[in-house]
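Pasting in a structure now, in structure tokens, and then I'll have a few things to ask.
Here the complex is missing one protein chain, while the rest keep their positions.
Labels run A, B and C following the written order; every chain starts at residue 1.
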Amino acid sequence: MKYITLFILSLIFWLLLTFKLTVPNIIVGTVASVICSLFFGRFFVTNVYKLLQPQRYFWFIVYLFVFIWECLKANLDVAYRVLHPAMPIRPGIVKVKTILKSDLAKMLLANSITMTPGTISVDIIDDNLYIHWIYIRSEDPEVYTGIITGAFEKYIKRIIE
Amino acid sequence: MSNYLNILLYVQIGLSVICLYRIIIGPTIPDRMVGVDIFGILVVGICAIIAIQTERSYILDIGIAWIILSFIGTLTLAKYLTCKKLNE
Amino acid sequence: MKGMTIIVKKTTQLIAGMIFMYGIYIIVHGHLTPGGGFAGGVIVAGSFILVTLAYGGDFLKLVKEESGTTIIESLATIMVILIATAGFLFGTRVFFNNFLPKGVVGQLVSAGVLPLYNIFVGTEVAASIFIIFLSLIIFKEESPK
Partner (left out) sequence: MNNMISLIFITIGILFNLLGCIGIIRLPDTYNRLQAATKCVTLGCCSIFLGVLFHFGFSDAGVKALVAIPILFFTSTVGAHALIRGTYHFGIKLGEKSVKDDYKDAVQ
């Protein structure tokens, strides 16, 4: 099952890359996809039946708009801190507990955190994310957990789990 | 129109020269590696602008290849920084 | 489990296949765009190097992998020599003779034997660069202090 999914995804990637629908192109793409799925199929993601449920794609599009908005805010925030003459920074590493269970969801959450206002993920041990923050706004764990992961966690839970 | 694109191209090249400053001056080893990482991403931008200017689509191929090789290089450097052997 | 953090491992799962396909694309389109056998071979080797870096050496059974890549490299070299000397079968006396039809300029199947050379040179380069990486990380442990 894993092999077939990787084969289909590779073929779609090949057709997007070449953007021609001729017969030799499709034959070469099929052969290359078979080789690719033989090499890399054994450690692909396991629960592939989730790709067939349409409501996950809807939540993914909603998540994409939320993410672009947060990303723009991140850049304006960093721009303010860089251009200010006194550089108002207060950096430190904080520990945040997440409610997500599967590994793929944790990876997507960590990648999203890396692009949001002044935060970058340093390490992930079990359920705890260690995050370097450029301006620590409060000392209370409840409050900063809400600030950092609150915007993404509910969408990612609906997309992947 | 074309002149304006030329100016943008020169600005982008100038930005990558600023990264070279951090690579040369940087006081510690991780500072230089940050410079190398950012330099790799900026060169991809240069490739994209040249692809518009010359109307050749194959220059984008060079850009994507540069992204991939720069990613593998950054991972290798990061693994070197954690003081581990490469096959662990 | 050894290796790098879980973020790098999960991203490697998603991206290694795409990097491999991109290397094949560079190799196969070598007679139409810049790139060709050498550049594509380096990218194909990069996908295997990425898996080795992210998952550690025990995941791929490195010693077995090394003998396998040696066999692939030798086969690719023999194929390049065979195609180069194939001109003798057709009655001429030149190396690298083009005995296939040339096709239309700009199509994928054109330029005679040039795509075949690109494919085998790409395999050769990928196997040998992966061998260099493996020998760097295996033989470092066995060398005397």
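Just so we're on the same page, a contact is a pair of C-beta atoms (placed from the backbone, for glycine too) under 8 Å apart; a residue touches a chain by one contact, two chains touch by 3 or more.
Everything numeric here is computed off the predicted structure, so don't read it as measured data.
May I ask you to name the displayed chains that the omitted chain touches in the full complex?
Across the whole assembly, the hidden chain touches A, B, C.
Given the contact definition stated above, which residue among A:Ile8, A:Val34, A:Val66 or A:Ile120 touches the chain not shown here?
A:Ile120
For the chain that got dropped from the picture, name the residues of subunit C it touches.
4-5, 7-8, 11, 14-15, 18
Considering the entire assembly, which residues of subunit A contact the chain that has been omitted?
Output for subunit A: 13, 16-20, 71-72, 74-75, 78-79, 81-83, 87, 89-95, 110-111, 114-115, 118, 120-123, 125, 128, 130, 132, 134, 136, 139.
Kindly note down the residues of subunit B that lie in touch with the hidden chain.
1, 4-5, 8, 11-12, 15, 18-19, 21-22, 28-31, 33-35, 37-38, 41-42, 44-45, 48-49, 51-52, 57, 60-61, 63-64, 67-68, 70-71, 74-75, 77-83
In the analysis below, only the chains that are shown with their structure count from here on.
At what distance in angstrom does the C-alpha mean of subunit C lie from that of subunit A?
Whole-Å distance between the two chain centres: 30.
List the centre-to-centre spacing of subunit B and subunit C in whole Å, with centres computed as mean CA coordinates.
Each chain's C-alpha centroid was found; their separation is 25 Å.
If you look at subunit C, which of its residues touch at least two other chains?
22
Which residues of subunit B touch subunit C once you look at their complex with the stated criterion?
So the residues of subunit B touching subunit C come out as 58, 61-62, 64-65, 68-69, 71-72, 75-76, 79, 85-88.
Can you tell me which positions in subunit C touch subunit A when the two form their complex?
Its residues touching subunit A are 5-7, 9-11, 13-14, 16-18, 20-22, 24-25, 28-29, 47, 51, 55, 107-109.
So in the complex, which bits of subunit A are touching subunit C?
6, 9-10, 13-14, 17-18, 20, 22, 24-25, 28, 32-33, 35-37, 39-40, 43-45, 103-104, 106-107, 110-111, 121, 123-124
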